[in-house]
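What follows is a structure written as structure tokens; I'll ask about it next.
Removed from the display is one protein chain of the complex; every other protein chain stays in position.
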Amino acid sequence: MPKVIAPRDPKEWSLFTAGHTACAGCGQSLGARLVLNAAGPRTILVNATGCLEVFTTRYPSSAWRVPWLHSLFENASAVGSGVEAALKALGKADDVHVIVQGGDGGTADIGFGSLSGMFERGHNILYVCYDNEAYMNTGIQRSGLTPFGASTTTSPVGSEVLGNTTGKKDLPAIAVAHGVPYVATTTVAYPKDLEKKVKKALSIKGPKYIQILVPCPLGWGHDTSLTIRLARLAVQSGIFPVIEVENGKLTSVMRIARKVPVDEYLKPQARFRHLFTPAGREELERVQALADANIERFGLLGSKAG
Amino acid sequence: MARTLEKTQVMEGSRAIAASVQRCRPQVIAAYPITPQTHIVEHLAQAVANGELKAEYVKVESEHSAMSAVLGAEATGVRAYTASSSQGVLLMHEVLYNVAALRLPLVMTVANRAISQPINIWNDHQDAMSARDTGFIQIFAEDNQEACDLQYQAYKIAEHKDVLLPVMVCVDGYVLTHSYEPVSLLDQDLADQFLPPYEPSWALDVDRPVTYGVMLGPGEYLEHKYVLQQAQKRALGVIEDVAREFGTLTGRAHGGLVEEYRLDDADVALVGLGSLVSALREAADQLRAQGIKAGVLKIRTFRPFPAEKIVAALGGVKRVVVIDKGYSLGSGGILGMEVTAALASAGVPAVVDRFVGGLGGRPIPASTVVRAVVSPELPRRQDGFLDLKPEYLGEGD
Partner (left out) sequence: MKFYPGVPAMPGTSLDNHTGNWRTQKPVFDHAKCTACELCEQYCPEPCIIVADDGKFDVDLDYCKGCGICAEVCPFDAIKMVLELK
């Protein structure tokens, strides 16, 4: 059958192109596409090693329609710092956005040192963390962003231990502590919110940090169709607060219209299956307590002034 | 405007090197301090602060980030510079491969220093040797004038369209970086004439949105490595051409692959890298005075390894004595092994005596070299280690 090019076809307008080898339903591929199209074509991307880098650039294919550079796992922020410095030297710094992006590892763990250096030196760079809560590319191992109770291949459920025993490294707070002028979180369930935050960040000079929760069907163990629903439930249960912190002050939160118990968010995910056994009851209560603490801390139910 | 060599001055090696780098007009500098490289990067920081050097100076938080930042800068199409030593060179190890494989013509000065444990801040060649597989071109300076002259040549070699590989200029830490020698710098106009502005062969550019840093599979990676090897081989010729051009401009022969001293009629050839060569020259003179026809083959470029030149220079000697300041534990001195392999492959019948000394900054005086030539038995019994002190050794050693 002859191929019809529709009047509006993403092949024409999207800076992130289909044909990449992300898993079906991958939250990160959606996140990356939303970020890049919000940033526009005058953007240079520096990418850490990880799922996003691998599934978009298997030679000779590339899903990117902007200049894009991948170096190593832990140096994306440092490479980006060099790109930004070069643009300043060339007098092109005001004309081109530099976005550095990475996942759990490249941001919170192995890449943490270079991230801190980039923040501290005040480079005009937007850092985007695609938070899928584990090292997915290497096979779903536990990361510093893996939440309490999640089962991963290195924090598995066994007879002695039930999943991950530590909480998420609070990267937004760490970014704020570095004096980063714009820090925000969002999820792929809210594309307009994501787009607005990216555009706002890019209008500010200096380092910016946006952390995007991106569900991973393979790693989280859920049906490929539930990526968006889970990204929404993470917010509505209080597990993943969506906030903006500008110049150290909390300036916006996404209010929870109708609070849902964490069970609704956790149940469809195989990585939390053990929480619904008798042995996991205490852990489940702890997860609920963590969500409630988030709601309290950020006033997500509208009880606190912004 | 006169294009000249500046008046000869006595100054600290690091300061002279920094002044030479400044004249290369790097646009981005990113470096992390480590003894004994520190004075180089400090002088450059002062030059930027004084407005004498228009460069973005990124005060990175580690050497891994230093090499990564200059990688990013070169990838964006500017001339960049960094410097390091010892542990810093090791820490950035994986990034070195990246820079070479991306064909980025960066220049890095390495103030050669020993490797921990235990910590030792003095000079040897272990750090440079650890990087010999990375794809970096490696050139060693014998004295501070050469260290200066190699900086300009390094950029010209690196940025040559047939090469496009990063260059490591090796300068013996403390021995050269912190000693005061008379040097003559190029004035800026002469430097500009020799080294025109950088024209990148590729760059991250929103008007040409190409993807770099891809994943390459088993079906193509072998060929990629072959292509890099061919670039190293082409560098052999380019290094000589650039040295010739520099010589014409300045009257100084401080470049190229190898240099011979009294080798024409020699029976014994002394071979080494860097400042050690000065001791080898002295030793050759002393041996000649004793009636032994000694000469020196100075190897200036270690990567690409100039096997052909070495074979041509040493074809007529009966005995070759190689003194290494780097060592591959479990095997032996690295330069010695590579020279031996080159000569053996070419069927050169000379006997090669391999010695190692100078590790951790132990001086190698000419007298030690002479002793190694005249009575090599003791060091040979001790794995070739020169001037080994028995009081530190245990029973099983």
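Order of writing sets the chain letters: A and B. Residues in each chain are counted from 1.
Here, a contact is a pair of C-beta atoms (placed from the backbone, for glycine too) under 8 Å apart; a residue touches a chain by one contact, two chains touch by 3 or more.
Everything quoted here is computed from the prediction, not taken from an experiment.
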Touching residue (missing chain; options A:93, A:228, A:260 or A:301): A:228
Touch criterion as defined above, residue of B:5, B:48, B:121 or B:216 at the omitted chain: B:216
Selected from A:30, A:48, A:256 or A:275 as touching the chain missing from the view: A:30
For subunit A, residues in touch with the removed chain: 3-4, 6-11, 14, 16-27, 29-30, 33-34, 56-57, 59-66, 188, 191, 217, 223-229
Residues of subunit B in contact with the chain not shown: 101-104, 164, 201-202, 209-212, 214, 216, 223-224, 227
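As a convention for this text, only the chains that are shown with their structure count from here on.
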Gap in Å, rounded to a whole number, between the CA centres of subunit B and subunit A: 43
Contacting residues of subunit B [partner subunit A, same complex]: 27-28, 30, 54-56, 58-62, 64-66, 68-78, 80, 94-95, 98, 204-206, 208-217, 220
Subunit A to subunit B touching residues, read off their complex: 41-44, 46-47, 53-54, 57-60, 62, 64-72, 74-75, 77-90, 96, 113-114, 116-117, 120-121
